[in-house]
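Please see the structure below; I have some questions.
Missing here: one protein chain of the complex. Every other protein chain is in place.
Letters A and B mark the chains in the order given here, with residues in each chain numbered from 1 onward.
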Amino acid sequence: MQPDDLSRHLAPILGDRLIAVEPFPETAGRVRFRREGALDLFRAMRDDLGFRHFSTVAGIDWVDHREAVYVLWSDDAKQYVLLSVDLPAGDPRIESASGIWPSANWHEREAWEMVDLNFDHHPDLRHLLMPDGYTFHPLLRSFKLHEPEELEVKARHV
Amino acid sequence: MSEMWINMGPQHPMTHGLWNLRVKLDGEIVVDVDPEIGYLHRGIEKISEDRHYNEVITLMDRCCYVAGFSWEHLYILAAEEALHLAPPERAEYLRVLCDEFQRIGSHLMWYAAFVQDIGLMSPFLYGMRDRDLVLDLYQSYTGARMTYEYMRVGGVRNDLPPGFSAEARQVLDWLSRRFDEYDQLTLGSDIFRKRCDNLGILKANDCVAHGVTGPMLRSAGVKRDLRKDRPYSAYDRVEFDVAVADGADVTARYLVRLEEMRQAVRILRQVLDWLDKNPGPVMAEELPRWLGAPYAPIGREGYLLKRNFPKGVGFSAVEEPHGEAVAYVVNEGGEHPYRVKFRSPVFSNISAARKYLIGYHVADIPPIMGSVDICIGEVDR
Partner (left out) sequence: MTTPAAEVTPPKSSPDGAFRLEAELPMVTEPAVPFLEIEALRAKEFIPAAKEALGALIAEQGQARVIRPVFNWAGRNSLFPLHWGLACCAIEFAAAFGARWDAERFGVVPRSSPRQCDLMIVNGTVTWKVAHKLITLYEQMPEPKWVIAMGNCATGGGPFRTAYSVVPGVDKLVPVDVYIAGCPPRPEAMLDGILKLEELIRERKE
């Protein structure tokens, strides 16, 4: 499957919600879309194009905006495809994929916890790796790491 | 009868790591489960953003501690793509060598832990003994038993020591005889068959929908193996078969893993043949000193000589012993990766626990979860 095949199939379904399909080495391509088209795109990828395996979703914090990169695999084409969507940093909200692929459940919980992406209609959006009540999102660029001694000194002076 | 929730973990002999399986029981029957992970979350993805590209390899060894080589390989492939580098061919074969020895080592560790869950003690000793032979081989060319730091961005750290090939072949001959003995010990045992047959069934459709990969998926009859379907390194130049079973139960997972070890022996013989005939460099030329690992001085001075690599994004996927692992590395220029994301196979395999545990007895949980082959380091990262 080539990027052209993807865009030929997806353009009529998504319309202007599809931004572009770029080539990406060793994959079927990288589909860039607007978040309004998320559910339609997911459904088309699974049902029409055969990407039945949801591999993961990676959240990336670009400071001025955030990006969610979905990784899907098709057993028929034996190829990966990347779906990339830009979300505004103030309102990083996108429709959950866990209704389409049940395996997205935990991956989205992790992305919410680590990069603060909000997944609408997620069945169970709660902490996964960090304990309940943890209020930070560690993989944001604004979250800095410190040597433990540094923190101790800081705590002593507060 | 009233139902109740029971914690199996974080400290429980069933867990093989640090996680908590919350089980809802109706008498002896499992009604609901809720796996709780994160007890070993070490923030590897965040720490990687503060490390140089080669320093992330240290974390990868500890990320999955029974399959360090596979995770190094995963990260290296993505990082090389992000930095637009290519390794020499001999390094690719050496990486396949590492990967396949790692597969044997990891499956032997699984075998040792799994049979002990079922109540067979002597196979544990056999599995650990043979794993130590494989670990001796790692030690001869990396210097370490578990945390190797052997692969580098642009190649591997060093070549094999003289005499390695003959020694490795001896170990392979020994191992291939042992696998039949393992089968006698387990499949020949009534206890094993009665405890494992028709247990923890997860059919192909559920496997795909819940993102289950690796031996669990192949035990359900789905012939997906990234080494075959999307060959990386030198896997397109070696011959092997994908191990598949159709039982979708605990015994089928056992059969798949044993067959994978036999196929790994087959691959390793071919790789050793190739390595004997084709000497050459193991590191890409003209790397800046902070990346060109083997001779770079360790310390700030070595790192200061930097070359600006063009920006790029690296994506890689490997078939590690537990299943499909994916890495996504973003290079925004500079010495540190901007963002590193890993997909762990066991993470998804555990998340489907509701599908393969509900309806069985509480005493069936150890063999079922044992057959999943849990490495909690890569689940929590």
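Rule of thumb we're sticking to: a residue touches a chain if its C-beta (ideal position, glycine included) is under 8 Å from a C-beta of that chain, and two chains touch if they have at least 3 such contacts.
Note that this is a predicted model, so its numbers are computed, not measured.
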In the whole complex, of B:L21, B:L74, B:A91 or B:M109, the residue touching the missing chain would be B:M109
Considering the complete complex, identify which of B:R22, B:R42 or B:K311 is in touch with the unshown chain.
B:R42
List every residue of chain B that touches the chain not included in the displayed model.
10-13, 16-18, 38-44, 46-47, 50, 58-59, 62, 65-66, 109, 112-113, 124-126, 128-129, 131-132, 145-147, 376-377
For chain A, which residues reach the chain that was dropped from this view?
129-131, 136, 138, 143, 145-148
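The rule is short, and it goes like this: only the chains that are shown with their structure count from here on.
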So, in whole Å, the Cα centroid of chain A is separated from that of chain B by 24
So, in the complex, the side of chain B touching chain A is made of residues 37-38, 41, 43, 45-47, 50, 81, 208-213, 222, 224, 229-230, 313, 315, 317, 324, 326, 328, 330, 338-339, 341, 343, 347-348, 351-352, 380
Touching chain B in the complex, chain A uses residues 24-27, 52-56, 58-61, 69, 71, 73, 75, 78-80, 82, 101-107, 114, 127-131, 138-139, 143, 145
